[in-house]
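Every protein chain of the complex appears in place save one, which is left out.
Chain IDs A, B and C follow the sequence of writing; residue 1 opens each chain.
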Amino acid sequence: MAKSKYEYVKKFERNDSLLPNTWLVIRVDGRGFHKFSDKHGFVKPNDQKALELMNKCAENVMNDFRDIVLAYGQSDEYSFVLKKECSLYDRRETKIVSTIVSLFTSNYVFNWNKYFPDKELLYPPSFDGRVVQYPDDNNLRDYLSWRQTDCHINNLYNTCFWALVHSGKTETEAENVLRGTVSSEKNELLYSQFNINYNKLPEMYRKGSVIIRQEVSNLKYHLYVISLGTLYTAHSRKD
Amino acid sequence: MAKSKYEYVKKFERNDSLLPNTWLVIRVDGRGFHKFSDKHGFVKPNDQKALELMNKCAENVMNDFRDIVLAYGQSDEYSFVLKKECSLYDRRETKIVSTIVSLFTSNYVFNWNKYFPDKELLYPPSFDGRVVQYPDDNNLRDYLSWRQTDCHINNLYNTCFWALVHSGKTETEAENVLRGTVSSEKNELLYSQFNINYNKLPEMYRKGSVIIRQEVSNLKYHLYVISLGTLYTAHSRKD
Amino acid sequence: MAKSKYEYVKKFERNDSLLPNTWLVIRVDGRGFHKFSDKHGFVKPNDQKALELMNKCAENVMNDFRDIVLAYGQSDEYSFVLKKECSLYDRRETKIVSTIVSLFTSNYVFNWNKYFPDKELLYPPSFDGRVVQYPDDNNLRDYLSWRQTDCHINNLYNTCFWALVHSGKTETEAENVLRGTVSSEKNELLYSQFNINYNKLPEMYRKGSVIIRQEVSNLKYHLYVISLGTLYTAHSRKD
Partner (left out) sequence: MAKSKYEYVKKFERNDSLLPNTWLVIRVDGRGFHKFSDKHGFVKPNDQKALELMNKCAENVMNDFRDIVLAYGQSDEYSFVLKKECSLYDRRETKIVSTIVSLFTSNYVFNWNKYFPDKELLYPPSFDGRVVQYPDDNNLRDYLSWRQTDCHINNLYNTCFWALVHSGKTETEAENVLRGTVSSEKNELLYSQFNINYNKLPEMYRKGSVIIRQEVSNLKYHLYVISLGTLYTAHSRKD
């Protein structure tokens, strides 16, 4: 069998190993989730069940990949942090990102019915993924702060926007009201017009969710899904 | 809001655009499918329904991404060929591979019940993905020949192996019988001992499946899922 | 000796092999040659000896690296074309580009006195380098056309500019005269004001230089340094 005749084509595969001794962040992002959440009637601005489903998917990814030490999620995205000394798949970039995105997606469809027992999944959702390397702990902490800040900014805006829309304004009118407003004005608008104290809203909506792994022993660990105000500083695991 | 303070972390993202004017092949591979097929009682050596489910997933991926001109599948893997002039996501490698793997996976779980109405999906399956660039048509054709040769070699072996096992041999005994045999000996074994004419077995098992897109117009195209003996030579689409 | 203790640092080296079966172009570019040509009193707009020195360096690079099939030079740059099947240094990008740039530079300093016997080299000149991969012959031909077009545009401009300056205009005045003019106007200016027929100027100035290798046998080849109007189409070498 002339197998060898064709095998040269393997040489066109690129070695895409990532730099050793850097934090690896894999961020999974919903593809077309604006439309997806519309079609499936997600509660606006935050759908508790949809966020819990995201957390469940992330939890299962962490159970499968022990090198993930922390995950942070908000809206339709989740970031997974692999420890610096991780040697998963020889740190090959596309292998790592494709496998994690695939497992996350699979869990999303697989677990849909547990979170939405009365809602049929109308079509298969999908996610994209990317990998970023961070050389030191400060860079990683700032990455997580960046995503959490993004969560805050978007959620404050969306809370105002949907309060206005639910009170009878059109989407265009709501946008016009909010254009150019700063945080304090949005807080004030929520309080004065809708009697909403933004800081009393659930932390999961305002701050996102964090999953941390606590190693109890080599064979055992706990995962904690937490909605919290301040992210812990990330540290390399001591060996 | 000190958003800008953290945004520098975006600079750590690598630009991973692939070379222009090359064929892009994305190969999706089942992760741990040996165990998965055992747990779900797939018929050996080939489960018709499982292969049809793979074909369905590939078809839906091709419906979503118009730049895919051809797909080739066998066993638990599928290769998607994007045309040379493809500018999908600016040809960013991880964006392309993660999205295609995710959509394939999502379809697998989503459509499971249609192909296995009496079989519960026990846990979420996953796939990995890789990207290979091929500069010219000959390289691409050889890539497809390589995967088809792989299909043939594995399927001939597996057909013998499972015939022996189904006839009462242990797996170890079957392996011993087959060790060192060449193709003609395996064909002879199937014919003389099990009255199986290998060349009369379904082409989908022996050769894999090909999906080609026939553009009818800018707005319309047909997808043909074909099990065929000889792969067509790939050509760049004329514009 | 605890050598092994430190050797892990080699793992941080990236495998930067280029894609097989693509044309490799290495372009070497003078660094700060505007100042360098001023300091060394190069004749403007073209210094015959300086161009001949560039050609000599390129010739010696081609003598050292047999995988280079063609080189094209103009002004303070030179492009080297390595054949598609080239396996020099396993096609490692930084190894290839650094070695070629180094050898080119070394030749420039080494041969300076032969071309400028009466002019002392005042300080060590340097060059940078880059690598570009071209999948097919058309891309490569267009690359060469691009550099030759660049040569033409710059040389026509510079010929006008220096004619004006040599006739007594300041550099600023010369720039003002030329701002917004098209090719035909520049040709007309040269002819009417300076009696220069641009198309009669030496081809090396107007079109650049090409070095091609003619293989006579496995052991012997000729290099031809040519100043020519139309570049030959590049073809892969038949084996």
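Operating definition for what follows: contacts are C-beta pairs under 8 Å (C-beta built on N, C-alpha and C of every residue); 3 or more make two chains touch, one makes a residue touch a chain.
It should be emphasised that the depicted structure is a prediction, and the values quoted were computed from it without experimental measurement.
Among the residues C:48, C:87 or C:106, only C:106 touches the chain that is left out of the figure. Which of C:62, C:97 or C:190 touches the hidden chain is settled by the complete complex: it is C:97.
Annotation: of C:46, C:139 or C:159, C:139 touches the absent chain (contact as defined above).
Touching residues on subunit B toward the chain that is not drawn are 11-12, 14-15, 17, 19-21. Within the complete assembly, residues 1-3, 5-10, 12-14, 16, 31, 60, 93-95, 97-99, 101-111, 121, 123-134, 139, 142-143, 145-146, 149-150, 152-153, 183 of subunit C touch the chain that is not shown. In the full complex, subunit A makes contact with the omitted chain through residues 19-22, 84, 133, 135-136, 139.
Simple rule for what comes next: only the chains that are shown with their structure count from here on.
Distance from the centre of subunit C peaks at A, each centre being the average of the chain's Cα atoms. One inter-chain figure worth recording: subunit B and subunit C are separated by 46 Å, centre to centre, where each centre is the mean of the chain's CA atoms. Residues of subunit A found to touch two or more other chains are 12, 14.
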